[in-house]
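Omission of a single protein chain aside, the complex is shown with its protein chains in their original locations.
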Amino acid sequence: MKRPEDTFDAQRETHLWLAQRLSAMVLALCIIVHLVTIVGAVQGGLSAAEIIDRVAGSGVWFAFYAVFVAAIVVHAPIGLRAILSEMTKLSRARVDLLCFIAAIFIAVLGFRVVWGFYTMGGAA
Amino acid sequence: MSRETLTVAVWRGAEKGRYQKYEVPRQESQTVLDVITYIQRHIDPSLSYRFACRVGVCGSCAMTVNGSPRWTCRTHVDKVLDDTGQLDVAPLRNLEVIKDLSVDMTDFFDKWAKAKGQFHGSETRHDDFSAVSPDSPQRKVASAGIECIGCGVCYSACDVVAWNKDYLGPAALNRAWTLMNDERDVAGIDRLKAVAGAGGCQACHSQQGCVERCVKHLNPTGAIAGLKRATAIAALKGQLK
Partner (left out) sequence: MRTAHRDHPNYWAFVVHRVSGVLLALFLPVHFQVLYMGLNDAAQFDKFLTWTHLPIVKAAETVLILILAAHLTGGLRLLAIEFLPWRNGQKTIVSITAGLSLVIALVYLLNAA
């Protein structure tokens, strides 16, 4: 017999799986753009001015990096969740909590940078 | 190793135990099951192992041979000896050892039932036979997976089974996928509910140990991918609640 928590589990796990795969598809595109940008940027050496010149005040780059960070916030914690539940003895509730904290942590650090670069146009 | 005899290390005991070495006469076209049978008949009758058909039909003689799960009746000694001529035979991984080379297959088969591996039709014996076209795409997908002999080799080859005790495993999920493609079967959504979740198809990481080791050359990873897509569509429709 199926217990109620099992059916809850089926819906939730499938949604998480799908969220990780969809965010992976977004990340694949973002990383390709990121790699091309990096290779372009490192030619002749990196500088703060060069980065700021490119992204500060740019709505397009802001949107790109916002989507990039959002996809990471979805993708990475779900991956860590699978690893922690398979390779540690932590309970499922504890793993979920840790991964939720990881998601918040990545989101705060990431969006702080994305927003900062976008808004610093005048200051630089 | 001399040409006339083979030294084989065989697991003796249960979960706790040790390898015991035996000298077995070497023969042409000798299978690993031949070696084990020789030991049991001529050296130590207390050796426990399981077999029935000896010709690759029944799926009962699977063991771990030199670290990999194999059907011992169809595994020639020549093919598995490494450069050092070593042969060691242990019970299947991921299942509880009863004694020596015999494992308890209960979990393995219970998970088939849990994955709703039974056929559920809507017709009775009073109805006429269902006509299923051999050319229909669904029938072809079902056919690709139905030759499973339930030997447990894939289950033993899979690290996700080792890491996640709820994981239903490649064989049970492969079975569920063949039934999802059986157009006579009516248990669709219930089966998708059964194969989704922490122990379900989403737990698979496509390591493909099952594909690598399946004695019947089936493709459980492909079947599980099919279940992942089917459960994702059902979840989006809210049908897995």
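In order of appearance the chains are A and B, and numbering begins at 1 in each one.
Everything that follows uses one rule, which is that contacts are C-beta pairs under 8 Å (C-beta built on N, C-alpha and C of every residue); 3 or more make two chains touch, one makes a residue touch a chain.
Quick caveat, the model's predicted, so the values are computed rather than measured.
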Chains in view touching the one left out: A, B
Identified contact with the non-displayed chain, of B:S60, B:T75 or B:S156: B:S156
Positions on subunit A contacted by the hidden chain, ascending: 21, 24-25, 27-28, 31-32, 35, 38-39, 42-43, 45-49, 51-52, 72, 76, 79-80, 83, 102, 105-106, 109-110, 112-113, 116-117, 120, 124
Missing-partner contacts on subunit B, residue numbers: 64, 66-69, 88, 93, 156-157, 159, 205-209, 211-213, 219, 221-222, 225, 228-229
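The rule we apply is simple: only the chains that are shown with their structure count from here on.
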Inter-centroid spacing, subunit B versus subunit A (mean Cα positions, whole Å): 38
Sites on subunit B touched by subunit A in the complex: 160, 163-164, 192-194, 196-198, 200, 202-203, 205, 228, 231-232, 234-236, 238, 240-241
Subunit A residues within the subunit B interface of the complex: 2, 6-18, 82, 85-87, 92
